[in-house]
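Got a structure for you, written out below as structure tokens; questions coming shortly.
A single protein chain has been removed from this complex, and every other one stays in its place.
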Amino acid sequence: MAKSARPKPTGKPEPATPAATGGHNLARLHDLYRTMVRIRAFEEAALDAHKAGDIPGPLHVSIGQEGVAAGVCVNLSREDRITSNHRGHGHALAKGAGADRMFLELFGREGGYCGGKGGSMHIADFSVGMLGANGVVSGGIPIAVGAAQGLKLLRSKAIAVCFFGDGATNRGPFLEGLNWAALYNLPVLFVCEDNGVAAFTATQTVTAGPGVMARAASLGVPGLSIDGNDVLAVDAATADLLAAIRAGGGPRILHAKTYRWTGHTSTDAAAWRDPQDVAAGKANCPIARLAAVLAERGAKDLTAIAAAATTEMASHRAAAKAAPWPQPSTAFDDVQDVGAVRFS
Amino acid sequence: MAKSARPKPTGKPEPATPAATGGHNLARLHDLYRTMVRIRAFEEAALDAHKAGDIPGPLHVSIGQEGVAAGVCVNLSREDRITSNHRGHGHALAKGAGADRMFLELFGREGGYCGGKGGSMHIADFSVGMLGANGVVSGGIPIAVGAAQGLKLLRSKAIAVCFFGDGATNRGPFLEGLNWAALYNLPVLFVCEDNGVAAFTATQTVTAGPGVMARAASLGVPGLSIDGNDVLAVDAATADLLAAIRAGGGPRILHAKTYRWTGHTSTDAAAWRDPQDVAAGKANCPIARLAAVLAERGAKDLTAIAAAATTEMASHRAAAKAAPWPQPSTAFDDVQDVGAVRFS
Amino acid sequence: MTSKITAKPATIETTLNEAGRLAALQEMRRDPRVWVLGEDVARGGLWGQYKGFLEEFGPERVVSTPISESTIMGAGLGAALVGTRPIIEMRIFDFVMCAMDELVNQIAKIRYMFGGQARPAVVVRMPHGMWRNSAAQHSQMLESWFVHLPGVIVVAPSSVEDEAGLLVSAIRSDDPVLFFDPKDLWPATGTMTAGEIAPIPFGRARTLREGRDLTIVTWSAIVPKVIEAGVTLAQSGVDAEILDLRTLWPWDEAAVLASVRKTKRLLVVHEAVEVGGFGAEIVARVIDQLGPANILVAKRLGAPRLPIPFSPALENQIRVTTDKIVAAAKAAVMG
Partner (left out) sequence: MTSKITAKPATIETTLNEAGRLAALQEMRRDPRVWVLGEDVARGGLWGQYKGFLEEFGPERVVSTPISESTIMGAGLGAALVGTRPIIEMRIFDFVMCAMDELVNQIAKIRYMFGGQARPAVVVRMPHGMWRNSAAQHSQMLESWFVHLPGVIVVAPSSVEDEAGLLVSAIRSDDPVLFFDPKDLWPATGTMTAGEIAPIPFGRARTLREGRDLTIVTWSAIVPKVIEAGVTLAQSGVDAEILDLRTLWPWDEAAVLASVRKTKRLLVVHEAVEVGGFGAEIVARVIDQLGPANILVAKRLGAPRLPIPFSPALENQIRVTTDKIVAAAKAAVMG
């Protein structure tokens, strides 16, 4: 099984300079680039494997949205926690989860992060602070808020980051969770990954009022709204917000406008979308945009990095396909300690 | 059994003039006064009956908050619907429910609005558009929103009014319901009766951000914030908001600041409150304030109106105490048509 | 799949999904007070159960909603209270957990609490059950919970004809109906009468097979496997009587009792967790009514008390399969 290249957790994150993206040092730009192309390569391989019938169940990929996961997580240390949603592969990879064990999980094989019990929608890696994807829209909001509250109680320096989509802003937990975080001045960053759609419905057709930032402000949570396809803007805004949070300033929100290239699930062609919109969305690729910046600064290794990512993911995919299924008896493990059943 | 004096439903409500409360005609001021003293008398009689052991279960009275129920409901016709919360006697009375049947219900007797099945927290009178109190905080919000949606679908001219407390603004249904109402441009007026407390906790200690109006605005629901103990201000603001709603302008919110004289339930002394606050709250009595306006305009019959209300409620109370218990077998009625059980 | 007229003019062959679509379509045409609300319904719904509805009935009667489950449920109730008849589409049963106050504390109780003033005539459609490796949060079966909840009717069809006829009844019912579409069987095909879909009354089981050796009581998505098991059993000389309950509240106690009186052996098969499932109620009731002395065996076969795992290797392990049904039935007949 190929070894997964995890991005090194950036212990003390270097503060980014919001205005001058040129101020980023080249290593960090490379880090961001590598994370994004690894996510892209992961998602493309997963999509392909799903089409090939090797990944069972529903699959939600985040192609086009890589800038948000990468730009946020580059600012986190391993001790920081994240919660994610149904479209969480990118968040997990950016937080340092191993692509190898993720692929095994997607394939439902032994050695997967959840031993094959979770699949795509439930990937978690507690060892790197990834507290799990979630199959319920908004499900991660109260969990992140509680994690932040627990961390504060334990006098930890770590903080919590909560990724959710635009669709989640219409469920009750959004109001409750943000009010709660502001009330107890909790160290949590809410990240609204706004791709404009929720399943098969354009979010603006089911959302009233001036938008997520106004909602958050009305609940006492300030923040920044940025172009989520500009990974440097994401990085810079996150750094600013985290600085405030780590200084005890309470919760913040990052609203990142982005675009999802594919349909809702791997089997959804999203034929209802305006082809021009789709083309425009794809033209605004976060990876291509960073590549342009890097090229301007003289980077020559981009193709190699992308190729390495593709090779890496292909090898994880192949390894997953070759991996054994979990022992059937493990279906009975990890329900509960007391009162567990063992029969079939 | 004494006959209940229901306020006549004001078919075509006369628009109030917000600025000049003096512009109110005297009959309307009397109407408002009568409604308020009837609510006060009802609540005092109920509180006393509860202390005497004649009313079982929890009892939440609205003494001090009469201005909101009266000022809002004077603008409604019988066809308009309201939903209420756990502190709903005033809303029911102001909407035209009979104090006689309300007392019977509080006492758990035959002839009560719910046949003794509901009690104080579940009074409803569908015949006057009162769609029910609710034992769950925020429970009435989605119901009111749906009622408005149904009315719109049926091409009815009626609208829905949703009464809730400040405590309800921290539950998810507040976000969902307001977004929904704005989205579908529904004819619904949200009324936040803000007495500053939720059970045994001051609401501001558990609420972040700039407040309910900002939350509503962020969800696309504009409105007015007024002194809820100034019944004329409530009347005027409601008239304005309803005019907009009835003109097809979509939902509105009325935020009415008020004060609850008693503890959370009839058995709660609310000893934790600052005695000075309590004194100030009581000094700002909505009934006394309107009485002053009426006196200035030469009204002489206020004592008589108040005395009549007290007498009326005493007689309903006595009638309820003398009334028979519901037939035990009725416990089996009104569960469902198909699949109902009959045994004990 | 679009329904196609078969040779026999009186019936059509179609999918369970399409049967439900036709039933809702018929009722929305019949009664302008009927409407549907839920996520993505204007696009035909997640499962295509409402395909073409927007075009025919417009956006006021085919309401695509925000992801606001509490309000989908609660607004449906409110709209019923003023005289409309909403079909509340919950997409996948598990999400109903986001709307339980509205369902349990409001819809189920409102008529009773208000002494009969309220008539919450809603249908709550909640596609449920295990389905192509969707893991713990998209596969639950908790239908037994609602049998324990006063104020509601619980429907769990398994066939094309029942999906259609029971949905018509549900939409016409003045009681709130919890309608568990068997989502794994959406593409299952079958025949139904052509033309007007007649309502199927609640509380009547369907006898899928007559037999003398034991009574198998079952419902919902597991039914095709039970039928299969019945064939296998017959081949090995076990003559099983199979009853599909179709509705769990009210349930056809008389039919079950009559059958068990004959066979003296009862096996309840359901896809849900065995512990605390509706099978327990059936066994307890049969024992209560017939007396232990008149019964030789009363057993249940359900899933072990585990969340649903994702991997096919694990899901298959805990699923109730045809083999397990055959084995349990044989054991019951030997026992």
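Lettered A, B and C in written order, each chain numbered from 1.
In this section, contacts are C-beta pairs under 8 Å (C-beta built on N, C-alpha and C of every residue); 3 or more make two chains touch, one makes a residue touch a chain.
Just so it is clear, the structure is predicted and the values come from calculations on it, not from any experiment.
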Visible chains that the absent chain touches, using the contact criterion stated earlier: A, B, C
Residue of A:G71, A:G88, A:G112 or A:G263 touching the missing chain in the full complex: A:G112
Touching residue (missing chain; options B:G96, B:G135 or B:P286): B:G135
Contacting the left-out chain in the complete assembly, out of C:V147, C:L166 or C:L214: C:V147
Selected from A:S77, A:S156, A:T310 or A:Q327 as touching the chain missing from the view: A:S156
Positions on subunit B where the hidden chain makes contact: 56-58, 108-109, 112, 114, 116-119, 121-122, 134-138, 167-168, 170-172, 198-201, 205-207, 272, 325-326, 328-332, 335, 341, 343-344
Those residues of subunit C which, in the complete complex, touch the missing chain: 94-95, 97-98, 100-101, 103-105, 108-109, 112-113, 135-137, 140, 142, 144-145, 147-151, 249, 272-273, 275-281, 283-285, 287-288, 291-293, 295-300, 305-307, 309, 335
Residues in subunit A touching the chain absent from view: 81, 83, 112-118, 122, 124-126, 131-132, 134-136, 139, 141-154, 156, 160, 172-173, 176-177, 179-180, 183-184, 333-339
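Going forward, only the chains that are shown with their structure count from here on.
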Identity of the chain that, by mean CA position, is farthest from subunit C: B
Euclidean distance of C-alpha centroids - subunit A vs subunit B, Å: 46
Subunit A-subunit C separation of Cα centroids, rounded to whole Å: 37
CA centroid of subunit B to CA centroid of subunit C, Å: 41
Interface hub residues of subunit B, defined as touching at least two other chains: 172-173, 176, 179-180, 183
Of all residues in subunit C, the ones touching two or more other chains: 65-66, 68, 70
